[in-house]
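Note that one protein chain is taken out, while the other chains of the complex remain in position.
Order as written gives the chain letters A, B and C; numbering starts at 1 within each chain.
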Amino acid sequence: MLLKLRKNLAPADRDALFGLCRELGLEPRTLTGVSGGVELVDLIPTDKAGVDPARTLSLLNDQFAVASIVDAGPASERFARANGQPDTIVRVGEAIFGGGHVSLVAGPCSVDEEDVLLDVARRVKAAGATLLRGGVHKPRTSPYSFQGLGDDGLALLGRVREEVGIAVVTEVLEPGDIAKTREVCDMLQIGSRNMINTPLLREVAKAGMPVLLKRGMTATSKEFLLAAEYLLSGGCKEVVLCERGIRGFDSATRNVLDLGTVAHLKQATHLPVIVDPSHAAGRADLIRPLARAGVAVGCDGLIVEVHPYPMRAKSDAEQAISPDLFAEIAGDALTMCRALGKTLIAPSADSVATPEAAAPLNYIS
Amino acid sequence: MLLKLRKNLAPADRDALFGLCRELGLEPRTLTGVSGGVELVDLIPTDKAGVDPARTLSLLNDQFAVASIVDAGPASERFARANGQPDTIVRVGEAIFGGGHVSLVAGPCSVDEEDVLLDVARRVKAAGATLLRGGVHKPRTSPYSFQGLGDDGLALLGRVREEVGIAVVTEVLEPGDIAKTREVCDMLQIGSRNMINTPLLREVAKAGMPVLLKRGMTATSKEFLLAAEYLLSGGCKEVVLCERGIRGFDSATRNVLDLGTVAHLKQATHLPVIVDPSHAAGRADLIRPLARAGVAVGCDGLIVEVHPYPMRAKSDAEQAISPDLFAEIAGDALTMCRALGKTLIAPSADSVATPEAAAPLNYIS
Amino acid sequence: MLLKLRKNLAPADRDALFGLCRELGLEPRTLTGVSGGVELVDLIPTDKAGVDPARTLSLLNDQFAVASIVDAGPASERFARANGQPDTIVRVGEAIFGGGHVSLVAGPCSVDEEDVLLDVARRVKAAGATLLRGGVHKPRTSPYSFQGLGDDGLALLGRVREEVGIAVVTEVLEPGDIAKTREVCDMLQIGSRNMINTPLLREVAKAGMPVLLKRGMTATSKEFLLAAEYLLSGGCKEVVLCERGIRGFDSATRNVLDLGTVAHLKQATHLPVIVDPSHAAGRADLIRPLARAGVAVGCDGLIVEVHPYPMRAKSDAEQAISPDLFAEIAGDALTMCRALGKTLIAPSADSVATPEAAAPLNYIS
Partner (left out) sequence: MLLKLRKNLAPADRDALFGLCRELGLEPRTLTGVSGGVELVDLIPTDKAGVDPARTLSLLNDQFAVASIVDAGPASERFARANGQPDTIVRVGEAIFGGGHVSLVAGPCSVDEEDVLLDVARRVKAAGATLLRGGVHKPRTSPYSFQGLGDDGLALLGRVREEVGIAVVTEVLEPGDIAKTREVCDMLQIGSRNMINTPLLREVAKAGMPVLLKRGMTATSKEFLLAAEYLLSGGCKEVVLCERGIRGFDSATRNVLDLGTVAHLKQATHLPVIVDPSHAAGRADLIRPLARAGVAVGCDGLIVEVHPYPMRAKSDAEQAISPDLFAEIAGDALTMCRALGKTLIAPSADSVATPEAAAPLNYIS
């Protein structure tokens, strides 16, 4: 590692920095012969260098005496994709994310009536979804908006999961939600607003379950990956990242779907990355093209809000699409996967618990 | 209230909307004679109109059948300043926010060593601060950064509070922090990352304490006020809002201090609004001019990060300023308050528990 | 059209507004029986209503007395896609944009040496490009950066155009550039920085040539379309819009490619829309996936920076790609077009003037 020191550093401050380096198992060596009074320090690992390199980098980066880190050495965070490292593959029920596998997640924004949820679950499964989404605790901007059914919603999710034979992902808003949620769900979601809720990240990391981590509305890709690092360093191995649009300045779309960051993440990390076109667009009519673009850019899955009667959805009605439109999106995803030589995962026929469910499309599975 | 309906509405959907209106105590009346197929509905309050008008507005706004709310009627949220309504005044220890009173909050980003905290508390009080800030749970971007002392930090804050005679504000990160924090602190802070952490807002609202609510990094002013509404509707009456910079695109400053929104908030709400120039600038050398601008625009207080040895601060060292520079900022604030006919609150001499503390400046108090 | 008036309007101001409406051929009729003091005015076209409806809307929108336009009536700008209106198709040389046709534009950021330009032109044509891009006047952030070859570059573009048999698009920076540029080019480009340079838009509109209009770095989609309206209302009929990334907050990518806006534009306007993944990414390694996503979302073409020796490009070297990588992008575009049932336009074999050029790929043409 190579540091540039702040100019006009007091000797005591330089000594303090060098002491910290030695504690971290790194011997500082000042480079000589640099013109213009620039002070560069090369850090050479010693026998004692047992400390986590990511922790070392973070600690040195926080030192005021360090003007900049000229060279950080090899990547060291758990999220980082080493040269040639393959994708981490995350499996949730029948869904597979990463390693050339693309899976579809679908369901209503919020869980409300049982027959509606049952209907949508059957129909999105029939169309190709392998994971059902549905919120029971909704973090709404206004205290007067519908806040979700809470525990009743969880029970309902559990019943539909059994009846339809589909794995379920739902959001947890606080550590207290985790225990009861894991009884009926297969994956925990951390929503956009909670991406950097560190107490929640730490508790979710211990749950022993796959986690869907949504990007914060103005998180940089580095901040997003460091939020995943809270999960990975806390013991969770199955993290799926989700890009859902960043805050923009144009009200024509709700958010700005940032597919450049998806392309960047696919290089920077070995974790799977999925795309949420529903929250990005905020408009039902833009979801299909954005879903197609998400698969084309190389994401490992889609998560889409589907409601049998979009107009009556109790939250985010503007962006809910019908099961029929979802089936078209699934068809597009299949076409895109074939074009890219990737596999779109389809639910197996015998996972369908009820006769009403239509036969799955002829997917590569 | 006046609604514009979505075009080509099915009769069943119109009926459902009208039913909801009547449930809410509002009789819908379609305006006749509008050209171009535009459907406008005037809502007339009936005897049953007992429901919270803010809740009504929010519910109707969420209906897909409603294209837009043409006129919302009189302001109805608890945060809203009615015509001519005076400021809410919030008192915390000797600090007074609102109603022409300006108070200074200062202290280290994070609490670490006891003698350092004691020193900074005495010196910021001597310079004019009436409220000590200091983080014990730090929500850091990287899991490898210093995360605060936790409960040890709380105990330390409690001892310094007694010894120096100054009220204390500190951040709570999760509902579980509230009980122990209220034992030693005078005000709870909800940080920027948690502005819309609804479970936390709901629990903090019940704590019976004044709350300092920081604006989220990309919250609109409406979203910020609705986060305050969670507190107000949950029973908290003493909310102080804090603008701390929004995310920008220029790395020359850490964030963009949005004083236009401070000016807007002073009109839109009766709640006090303070300014945090430290997190906005992220650079010690810009804090003094931004603090001056904050008071000039009409804010009700400042919150500033102060550390006796800024280079050794364990977090946010780049933006920590020395107690001497804080004294200059306090002097500026006094000058600004005098120019604006406002009162800068000074700590009373007898609140100082120890002889080492310098005499307070000759403030209006 | 339906207006909501500002509250507490003076009678003289209402009269002035109504007078203006009548001048515009619209009879104002105040709706009666609206509760809460809300004043709504319906505007009924009279016989005199000959004025441009877009101009009318714009004028009324600028009136202070108008609080909001509740309903604007049918779309009226030239850019707007009426219900069911087909795409405008723009042809430049062999390139066809719109109506299900996708064309590829490629070439160096800036024109420098003749043999380099000749080489890149032959190779991008061989790979499937039907239009050569290359800047001769470069609007650079720093006055000390390479500013382009100017008139020498134009002559060079002209020679390469003849020799390779490929149409050429280049940017004009000021009205004075237009005359000489049209002598050697087939399409004029208005760059991102000049999207709302109204004197330039007005003059370019009169040139009788197809125009490539790039979106400004923080233009809303409405502002972008209104810039196109300057061209359309000034007499230009062949406008191709180009999304090239908006300013974001994350330095991992140069800009944020806004494909949600591309999807929105494809609905809002009949004009073709192309995507520039090079300026969006600013990194050679992200251009291929973003190009794929652009075609998948439904754009009508791609514009890509290609240089035979990217490291030696005199501007934007970081985002230049090799002709070989461009050929892979062209292959992806063909795959995507086939999947979507669209036609990727290929250069005809006999348009190639020189024997060195490789045979074009077996495109749909």
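Here, a residue touches a chain if its C-beta (ideal position, glycine included) is under 8 Å from a C-beta of that chain, and two chains touch if they have at least 3 such contacts.
These numbers come from a predicted model, not from an experiment.
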| Which listed residue (C:G19, C:G36, C:P74 or C:P199) would be found touching the missing chain in the intact complex? | C:P199
| Touching the absent chain when the full complex is considered, from A:L40, A:A80 or A:A155 | A:L40
| task | Can you work out which residue in B:D15, B:D250 or B:D324 touches the chain that's missing from view? | result | B:D250
| said: Can you say which of C:R29, C:R91, C:R140 or C:R338 touches the chain missing from this structure? | reply: C:R140
| query | Considering the whole complex, which of A:G73, A:G208 or A:G235 touches the chain not shown? | reply | A:G73
| request: Name every residue on chain A in touch with the hidden partner chain. | output: 1-2, 4, 29, 31, 33-36, 38, 40, 42-44, 68, 70-71, 73, 247-249, 251
| In the complete complex, which positions of chain C touch the hidden chain? | 13, 16, 52, 54-55, 57-59, 62-65, 137, 139-147, 173-176, 193-194, 196-200, 217-218, 223, 226, 229-230, 233-234, 247, 310-315, 317-318
| note | Those residues of chain B that touch the unshown chain are 218, 220-222, 245-246, 248-253, 255-264, 266-268, 280-281, 283, 285-286, 289-290, 292-298, 335-336, 338-339
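The criterion applied here is as follows: only the chains that are shown with their structure count from here on.
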| query | When the C-alpha atoms of chain A and chain B are each averaged to a single point, how far apart are the two points in Å? | reply | 29
| request: Calculate how many whole Å lie between the centre of chain B and the centre of chain C, each centre taken as the average of the chain's C-alpha atoms. | output: 43
| query | Can you list the residues of chain A that touch 2 or more other chains? | reply | 218
